[in-house]
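One chain of protein is taken out of this complex; the other chains stay put.
Labels run A, B and C following the written order; every chain starts at residue 1.
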Amino acid sequence: MVDLRVNLAGIELPNPVLMASGVFGTGTEYRELLEVGRLGGIISKAVTLEPCPGNPPPRIWETPCGMLNSIGLQNKGLEAFLEEDLPALLSHGIPIIANVAGFSEEEYLEVARRLDGIGEIRGIELNISCPNVARGGIHFGAEASSVVNLVARVREVYNGVLLVKLSPQVYDIGEIARAAVEGGADALSLVNTFPGMAVDVETWKPRLASVTGGLSGPAIHPLAVRAVWEVAQVVNRPILAMGGISGWEQAVEMLLVGATAVAVGTAIFTDPLTPLGILEGLENYLERMGIASPEELKGKIRL
Amino acid sequence: MVDLRVNLAGIELPNPVLMASGVFGTGTEYRELLEVGRLGGIISKAVTLEPCPGNPPPRIWETPCGMLNSIGLQNKGLEAFLEEDLPALLSHGIPIIANVAGFSEEEYLEVARRLDGIGEIRGIELNISCPNVARGGIHFGAEASSVVNLVARVREVYNGVLLVKLSPQVYDIGEIARAAVEGGADALSLVNTFPGMAVDVETWKPRLASVTGGLSGPAIHPLAVRAVWEVAQVVNRPILAMGGISGWEQAVEMLLVGATAVAVGTAIFTDPLTPLGILEGLENYLERMGIASPEELKGKIRL
Amino acid sequence: MERVLAYLQEVKYYGKAVLLSLEAPGVAAEAVPGQFVQVLCGRDSPRVLRRPFSIFSAKAGRILLLSKVVGKGTSWLAELKAGEQVDLIGPLGRGFAMDEGDRPALVAGGAGIAPLHFLAERLMERRTEPSLYWGLDLGEEFGELPALLGKRFRLFMCSRDGCLGERGTVVEALAREKEPEFNAVYACGPREMLGALAKEIKGANLPFQLSLEERMACGVGACQGCAVPIRSARPAYSRVCKDGPVFRFEEIDWRAYFGGS
Partner (left out) sequence: MERVLAYLQEVKYYGKAVLLSLEAPGVAAEAVPGQFVQVLCGRDSPRVLRRPFSIFSAKAGRILLLSKVVGKGTSWLAELKAGEQVDLIGPLGRGFAMDEGDRPALVAGGAGIAPLHFLAERLMERRTEPSLYWGLDLGEEFGELPALLGKRFRLFMCSRDGCLGERGTVVEALAREKEPEFNAVYACGPREMLGALAKEIKGANLPFQLSLEERMACGVGACQGCAVPIRSARPAYSRVCKDGPVFRFEEIDWRAYFGGS
């Protein structure tokens, strides 16, 4: 008998397949297309202190086996998140993690502080890796010293489970992960999107109004696997892995290189049943392999 | 009438479509499949001072819209390159650029010094970005200070056209490009592959014997476009662009964001006629747009 | 809304477009004019993003989609054969409000005919006869389709190349009508056409609904990918896929809309 439950730095997840930040709304949008309550959890869209309109359209462009987006942290702001989105997110009866972003260090701190103690939110995912904003986001996540500093300050004001979401667009992601742990991260979340760009050769205009955007989807999967593997080797914290996961095989790859759980992003757009397909595939795989729990696969790559 | 000739930092190219390093051998391997003499030029496989066996197999794995390779600088060494490969490369009557690599700074210097003054070689492409070796390669290309230093030392011993090939796996590729220019680079070549990884979920072994490898192909094209764009904005040197170019549209994209010429890598494996298709497509496009030369497209993106 | 593997019952070719007849009883029963479906394009390695298509018609357990070939996804659709299955999600979005006036003008540019055709059908069922204005770039673009629609609707065709109907744009054609001829406007088409149309009827103060397009990812309102700028005190966006694709003229921030690409 396979027991799919996993423990992510203290968050008890019914199974290791979550929905990544920014692709799943409050889950209610997808309610008619899949049984949301069967998922391992949902990570909210980025929450900032004030409402944020996001970037001008077009915000989406398809690329070979991937997509670019430049949504840019569009959200209603913390107040409306707590009043409107959180109840919707909680209505599915599965663990909810809030993705926290900011355009300044103070904003991150203020959001984290206000989320502290809200028991229904099982943890926060500190987004220091959004490539789609001119200030904040990825700019906080590129240098080890600024990562230690920001994470440590958030750690002071937030007592729940603190995940830090890393950008893969750095030379040494292991170093950034170590910095996050030094600052007090309970777990690491990776990867966010890679900065990318596309141009319309007929109009000579960028495909995205914001010129650059973040690349996600199957195209980046091998890059994400490598990032997770690098981080798993240097830090002793659970990893929530994402990046191009579209089937159970990619989820298993992530566990084998050291992830504790995975999150599905872009693949939900192609096929809304992706996360449930992964769950079933994973369960069958574990059964076939005679393995009792996903946690037993963790880091089991044979070198 | 369209004139396809371009000038890459002093290298007169018959047209802006070259073959990237490592995928085209000496060109003779492909002679029966395409008219090699119609290409804009060939960049040789990496040349090191001593023969280098490369990494153990398997060295190749296909990924969504891309591939991983871990060839690892396999080559016969400088002597054999000059005696055997160079004549073969030159036999096509098109410009040849030598890709220079090393496992130590001294090795880079020695190879560059020995290539200096060999007029048939129209320039060298300093490979400080190979992700597939434990020492050398990418490790030289990640820090601005070490880039300035290495390039400057090579500049002292090599008087021909010096291209520096950058890794995209850094936070700020513009900074690295500036460092290369400060060191004396005449032109920049980008991008090399992104470090990636894949695991066989049945055997739990990595798909590549060297565990990680470099991702190339259409999957990385949007990442490469963005890298070229970043660099074009901050340095005033011609750019040889590559990364997932498989058709004339992607070549035009590269020119629009600031490249002077492009090189085809992985796409030659899918379709050996790719570079000639790009040439024809580019010519038709320029005619249709009423543009006389590829150089007129350079950096013409409309923001 | 549901996700179905719809059996492709028939394919008809009209110039550069195909009309697909798909068995999707649930979608057909629920759909209202202006709504759309998200279609998965490609089989072994499908496109990562589904492609949105307005519902051209919905009856008797079937929906019709009219797809003009513009790129990879639509090329794939155009090669489908009857008997194959198409993976689609729908009906999606907010459709047209239909009780706006008893003399409606329906103004379509190119493939924008799709939602307006569905609307025209439903209006006829309600005994409101619309005037359908359809403009094309090239007269031949949709093959025999204009002739067929001409038999069923009060249809005014025009084409830029003058090969079909009057020469010129659909907005010019509409402008030639006297204003009191219609008391509501519904439109769908390229951005420039909508702009010209808006300019044309701005003073008339008619109920004016438009079906807008924007690149989509989720199609269900979850990702904020399909933003369209709306009038509000500070910059704000609505979602084409969920809040639209049909908007009232007054809702949109047109300056920002045309400022974008």
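The working rule: a contact is a pair of C-beta atoms (placed from the backbone, for glycine too) under 8 Å apart; a residue touches a chain by one contact, two chains touch by 3 or more.
Note that the coordinates shown come from a computational prediction; the quantities given were computed from them, not determined experimentally.
A.B. asks: The chain left out here touches which displayed chains?
C.D. replies: For the complete complex, the undisplayed chain touches B, C.
A.B. asks: Using the document's definition of touch, tell me which of B:12, B:35, B:62 or B:120 contacts the absent chain.
C.D. replies: B:62
A.B. asks: Of B:16, B:123 or B:218, which sits in contact with the chain we cannot see?
C.D. replies: Candidates B:16, B:123 or B:218; residue touching the omitted chain: B:218.
A.B. asks: Can you list where subunit C touches the absent chain?
C.D. replies: For subunit C, the residues touching the absent chain are 42, 44-45, 72, 75-76.
A.B. asks: Touching the hidden chain in the full complex, which residues of subunit B are there? Just list them.
C.D. replies: Residues 22-25, 29-30, 32-33, 45, 53-54, 56-62, 65-67, 69, 71, 74, 200, 203, 205, 209, 217-218, 266, 268-273 of subunit B touch the chain absent from view.
By our rule, only the chains that are shown with their structure count from here on.
A.B. asks: Greatest Cα-centroid separation from subunit B: which chain?
C.D. replies: Result for the farthest chain: C.
A.B. asks: Identify the chain whose mean C-alpha position lies nearest to the mean of all protein C-alpha atoms shown.
C.D. replies: A
A.B. asks: With chain centres taken as the means of their Cα atoms, state the distance from subunit B to subunit C in Å.
C.D. replies: Centre separation, subunit B to subunit C: 46 Å.
A.B. asks: How many angstrom lie between the CA centroids of subunit A and subunit B, rounded to a whole number?
C.D. replies: The mean C-alpha positions of subunit A and subunit B differ by 33 Å.
A.B. asks: Could you put a whole-Å number on the gap between the CA centroids of subunit A and subunit C?
C.D. replies: Taking the average C-alpha coordinate of subunit A and of subunit C, the gap between them is 35 Å.
A.B. asks: Can you list the residues of subunit A that touch 2 or more other chains?
C.D. replies: Within subunit A, residues 65-66, 203, 205, 217-218 contact more than one other chain.
A.B. asks: For subunit C, which residues are shared contacts with two or more other chains?
C.D. replies: Residue numbers touching two or more other chains: 45.
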